[in-house]
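Take a look at the following structure, please.
Excluded from the complex is one protein chain; the other protein chains are retained at their positions.
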Amino acid sequence: MNWFDKKEKLSRRQLLKLVGAAGASAYLLPLVEQAYAQGISIPDSGATLPSDNVTLRWVDSGDQKAVFFNEFFAAYQAAHPNIKVAYDPLPWNEIAQVVPLGIRNGTAHDVFQLPLSVSGAQAVSEGWVQPLDDFIPNFAEWKAKFPPGIFLPGITDFEGKTYSFPFTSNKRYGTHLLYNKAIMEQAGYDPENEPLTWSSFREAAKKITEQGNGAYYGFIMGGNQINRWADVVRGFGQMAGAVGGTGAQITADMNFLTGEYSYNTEEYIAAVELLLQLRDDGSVFPGMLSINAPQARAFMPQGAAGMILQGPWNIPQWERDNPEFDFGISTQPLPDDGDVWPLAISEGGANGLWIFKDSPNAAVAGDIFHYLGTLEGQTQWANIVGAADPPVMPESIANATLSPRAAQALNMFNEQVKVGPNPVVRNPDIVQVTLEMRTPEPSFAQVIQGLYTGQLSDVKAQMQDVQDRYTAELERAIAAANEKGADVSRDDWVFSNWDPRSDYGAEKYDEL
Amino acid sequence: MAIPNLNTRATPKPAAKSLWQEIWKARWCYVFMLPSLILTGMFTFYPIFASWYFAFLDWSGFTASKTFVGLANFQEVMGDGLFWGAFRRSFIFMLVSVPLQMLLSLIVAIILNDKALKLAPFFRTMFFIPVVTTTAIVGIVMSFIFSPFNGPINRILVNAGILSRPIDFLGSADTALWTVIGVFVWKWFGITMIYWLASLQTVPADLYEAARLDGAGRWALFRYIIFPLLVPFAIVILLITAVGSLNVFALVQTMTGGGPFYSSEVMEVYIYRTAFGTGGGGSVPRLGYASAAGVFFGLAVMVITLLQGLAVRGMRARRAS
Partner (left out) sequence: MATTSVTSKRPNWMKARWWFTGSRPRLVITSLILLPICFFWIYPFLWTVSAALKSNGEIFAGLGLVPQKLEWSNFARAWTQAHIGRYFLNTVVITASSVAIVVITTSMMGYVLGRYRFPGKRIVIGILVATVFLPQGYTIIPVFELINGLGLSGSLLGVILGTSGGTPIIFILLFTGYFSRLPHELEEAAIIDGAGFFRVFWQVMLPLSRPIIATVAIMQTLQAWNDFLLPLVLTLARPDLRTLAVGIYAFRGEFFVDWSGMAAAATITILPIIILFLFMQRYFVEGIAGAVKQ
């Protein structure tokens, strides 16, 4: 019953189809001009690879990564005929189950991304993963080439060893405006030249809905996917001045100037109100609450809505799958008073990859990681994925061929996203707090959804409640960590020298 | 469901024989029971006791660290509004779907039981088709059917002028649970109908004849002749249907996932969410807690079943006297 092998064959054939015209023609006609995606050549990293037949199993959250890896693994298998890669791109909610259960019964993939609910510290302390140091050839030299802020103690590095490799940059945000140009023009707006404000965003949504008369609506989002609610409110609130972090619960929505959560701030409350106003105007796509983010994304090229607040990963997907779809990108709608603040990220890297502690194929994984961390690999990545998941090495972006929209997005992120402080870097004991911390239920995101569906009322009171519950949980987690020998206080979250308008570099920690 | 009669014949039971001799004599009986007992032990008893044990632990289910926390999980369960919401919805689900399913299918069964209705077998087949289809796939298909963006149901309602704007059946807190209940009744309607048809066929035709000669009307016939004969069946059907109505995970998970904002979250989905941490937004898997919720809910169901059993017994006693 060797169905697994059959699958390999199937997926390889599929791959060929996927790579399709671009890839295949590049192999066949070397004279074709250097274009979008050409064949990847696999250099020798110097790793000692196995000589017998092995299968490397790899799971990540797919999406744009799948586009790159499908192509890359095909090339990799061609270069190493004895190595097969079984690649499973899965949605996050499946990763949340596949990875822990696989680890539990010893069938985990060799390389995986951690579920969003599991921190790196947790994975290391549970013994799920092993350090990369010994598997990546010329490790020290390789690691030294990364820009600062990618490898951080408590995030990727533990006790002097490196466990995780974030090979893409976190400098992006997922709530900027993408819009249908024709519809937008007809409504009389041009966000590319005149960015929308909160109120003109609301007006535009209303106008577009009237103009669509049932055929399309002003605004769409994947309301079934809980985290989108938090993303939108956080983005709007922080850009309006409720500055703070993102990412894990010990940094997300945390104002590092005061060390307090921002849920009950005027800015966050106003952002929630804005969503409710859109709802009351009837400007929102009617099925919004029963679709997830990718479905919402797919409705855009079908002309079902005029505007979506989403991330740069939409760009290459639409450009590839819907070349006829004429869309524009622009900043997230700006606060009406014109006082715009940048968004802060808590760590430089994204898409951290980990190696399963019992993986027999760590050397193969190391070889691939090595490639992904070279300028060549990063440039290939940028060529295929573009702005969706920008590579970590700035030089690779300069080398890559980017679509105009992708380039525009990357410029926008450089301006609007700054690296913020990270308490874990300042006090490694805070890792203990992340181990203790449980997101309260209903979470911030769920409360916004509840307000939107009308099951909850009184935005101000609800946000105050979220604020109180999150603060209580943080304090409980700190107390529990201290009881177990950590030395943490709320002051570790206060960074007096933080200027939200500039990157918070390593030297800033030394000043504290 | 007859309880086995114990009269049978293996040995005439001479008192002189020792227990061991008897056991040896009946050795084949034990051999025959073994496979079934092993399976029951492994997949029914062990999991039940294991989940009781887990209920006293602070344990994610995935990590090595387990801490014994006594009744803390139960305390937390009792104080969790979301738990009680799911608890309430599970009972709403049962209390709405069971009578609906039983009553409607009884009506259809009575109509189809008429042998003169030539198309009866055809209708029966049509009503039964949803039963044989895979629940999870029905859930997915239904999420298309009820889609607010040009899904067929909304389209019909809007075209007919009943609605001015499509309804987000599965995305609106007011309609999500009811829509799932409706689909559930539709899905399992056929099986209850077959139960009723089987029961109706045990009513001897002579009875109809006799009643007709007595000049009884249709309602009187049903009320005084058929209904009393159906009661014992009705109890069995009620039990099967009620147990079935607690088993709704596949449908709810594929149609709404319990949302929006918990509005269709029934017990099974609550337990699944807390056990595996699928709530999104960084929620944490907590198997110990989920087990406590499950055990507590199981206890509640047990108490209700026992009360139901007592009520049935009381009814029978009354009828017998």
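Here the chain labels run A and B in written order, and each chain numbers its own residues starting at 1.
We take it that contacts are C-beta pairs under 8 Å (C-beta built on N, C-alpha and C of every residue); 3 or more make two chains touch, one makes a residue touch a chain.
Treat the numbers as computed from the prediction; the structure is a model and nothing was measured.
Visitor: Provide the residue numbers of chain B that touch the chain removed from this figure.
Guide: Against the missing chain, chain B presents residues 1-6, 8-11, 13, 19, 22-23, 25-26, 28-30, 32-33, 35-37, 39-40, 42-48, 50-52, 54-55, 61, 110-111, 113-119, 122-138, 140-142, 144-145, 147, 149-152, 155-156, 159, 186, 191, 194-195, 197-206, 208-209, 212, 218, 221, 232-233, 236-237, 240, 249-250, 253-254, 271-272, 275, 287, 290-291, 293-299, 301-302, 305-306.
Visitor: Name every residue on chain A in touch with the hidden partner chain.
Guide: Residues of chain A in touch with the missing chain: 1, 3-4, 6-7, 10, 14, 62, 88-91, 93-94, 97-98, 101-102, 104-109, 292, 294-295, 298-299, 302.
Definition applied: only the chains that are shown with their structure count from here on.
Visitor: List the centre-to-centre spacing of chain A and chain B in whole Å, with centres computed as mean CA coordinates.
Guide: Going by mean C-alpha positions, chain A sits 41 Å from chain B.
Visitor: Quick one: which bits of chain A touch chain B in the complex? Just the residue numbers, please.
Guide: Going by the criterion above, the answer is residues 93, 96-97, 100-101, 103-104, 115-117, 122, 126-127, 214, 223-227, 230, 248-249, 282, 285-291, 299, 304, 438-439, 441-446, 449-450, 453-456.
Visitor: Quick one: which bits of chain B touch chain A in the complex? Just the residue numbers, please.
Guide: 61-64, 82, 143, 147-149, 165-173, 256-257, 259-263, 276-286
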